[in-house]
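What you see is the complex with one protein chain gone and the rest in place.
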Amino acid sequence: MTTTSDHGATPAPAPPGYTNHKPDHLARLHKIEGQTRGVTRMVTDNRYCIDVLTQISAVTHALQEVALGIMDDHVRHCVTTAVQADPAHGQDKLDELTLALRRTLRL
Amino acid sequence: MTTTSDHGATPAPAPPGYTNHKPDHLARLHKIEGQTRGVTRMVTDNRYCIDVLTQISAVTHALQEVALGIMDDHVRHCVTTAVQADPAHGQDKLDELTLALRRTLRL
Amino acid sequence: MTTTSDHGATPAPAPPGYTNHKPDHLARLHKIEGQTRGVTRMVTDNRYCIDVLTQISAVTHALQEVALGIMDDHVRHCVTTAVQADPAHGQDKLDELTLALRRTLRL
Partner (left out) sequence: MTTTSDHGATPAPAPPGYTNHKPDHLARLHKIEGQTRGVTRMVTDNRYCIDVLTQISAVTHALQEVALGIMDDHVRHCVTTAVQADPAHGQDKLDELTLALRRTLRL
């Protein structure tokens, strides 16, 4: 007996919109983890300010590329599916997308 | 005989402008490393696209805060010292600063 | 007889996705035009650099808000309609959206 259900397995949630590109996103994110550790190492080693700033620009750029990719996947799959399946649910997804865009654009 | 000096040890380079705030920057960067691994874990675990995007926004924001802090330190120490010590060298530092700002602003 | 057609009226193009919010967007854009002239006037009047920068930040923020609004309208209407009417055309719209997002995010 579990807290979520007495009657059988909880249905698996729908896979996220980025499923097809998951290996690409993970490869980029692993690279970004390494770049982030690289920034820490540069500061530890007293590297020149401008060189640290250049590396931080590269990491933020790489992160924004991943965000753009996931947003593309999200619109292409999650939003499109929701809009086609249920207009009211589609509206919620569209509201949510605009809020995510607002955060990504820092507005 | 080396190309840098005939007379003994190379002088230690000047400490970077962010020396006084180095522990702060390192603390933020360690937190950012953890956040970055968190994004990777979210994608690995098939977490919802919008939640991944929210976390990426948080990491890019945190990285830009570190960049702003290092840029502040750089102007306050490296650029100011160069301008006062040697006008020609000061001009080089100012050109370099504007290029770094251009990269940070994605222009 | 018209220059565009011998055979009857050219069908009016579909109204843009922002039709419902057109008065809002135009009101914001008129305000932005005034703010932009204000920046020019500040520079003409030799106003202090930092005050000019503050005003430029306000204008770019206002422009990005209009962009976010039009992007929201576009996804909600143009993209959604295309996806529902014709999957292949929907894919083109989604590719185009991602390119627009890429430009807006400066990637």
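All chains are identified by letter, namely A, B and C, in their written order; residue positions are counted from 1 within each chain.
Just so it is clear, contacts are C-beta pairs under 8 Å (C-beta built on N, C-alpha and C of every residue); 3 or more make two chains touch, one makes a residue touch a chain.
Since the structure is predicted, the reported quantities are computational estimates derived from the model, not experimental observations.
Colleague: Footprint of the hidden chain on chain C, which residues?
Modeller: Residues of chain C in touch with the missing chain: 13, 15-19, 22, 25-26, 29-30, 32-33, 36-37, 39-40, 43-44, 46-50, 52-54, 56-57, 59-61, 63-64, 66-67, 70-71, 73-74, 78, 96-97, 100, 103-104, 106.
Colleague: Need a quick check: the contact residues on chain B for the chain that isn't drawn.
Modeller: Looking at chain B, the ones touching the missing chain are residues 61, 64-65, 67-68, 71-72, 75-76, 79-80, 83-84, 90, 94, 97-98, 101-102, 104-105, 107.
Going forward, only the chains that are shown with their structure count from here on.
Colleague: Superimpose the Cα atoms of chain A on the matching ones in chain B and note the rotation angle, 0 to 180, in steps of 5 degrees.
Modeller: 180
Colleague: Most remote chain relative to chain C, going by C-alpha centroids?
Modeller: In terms of C-alpha centroids, the chain at the greatest distance from chain C is B.
Colleague: Just give me the whole-number Å value for how far the CA centre of chain A lies from that of chain B.
Modeller: Distance between chain centres, rounded to whole Å: 24 Å.
Colleague: For chain C, which residues are shared contacts with two or more other chains?
Modeller: Those would be 107.
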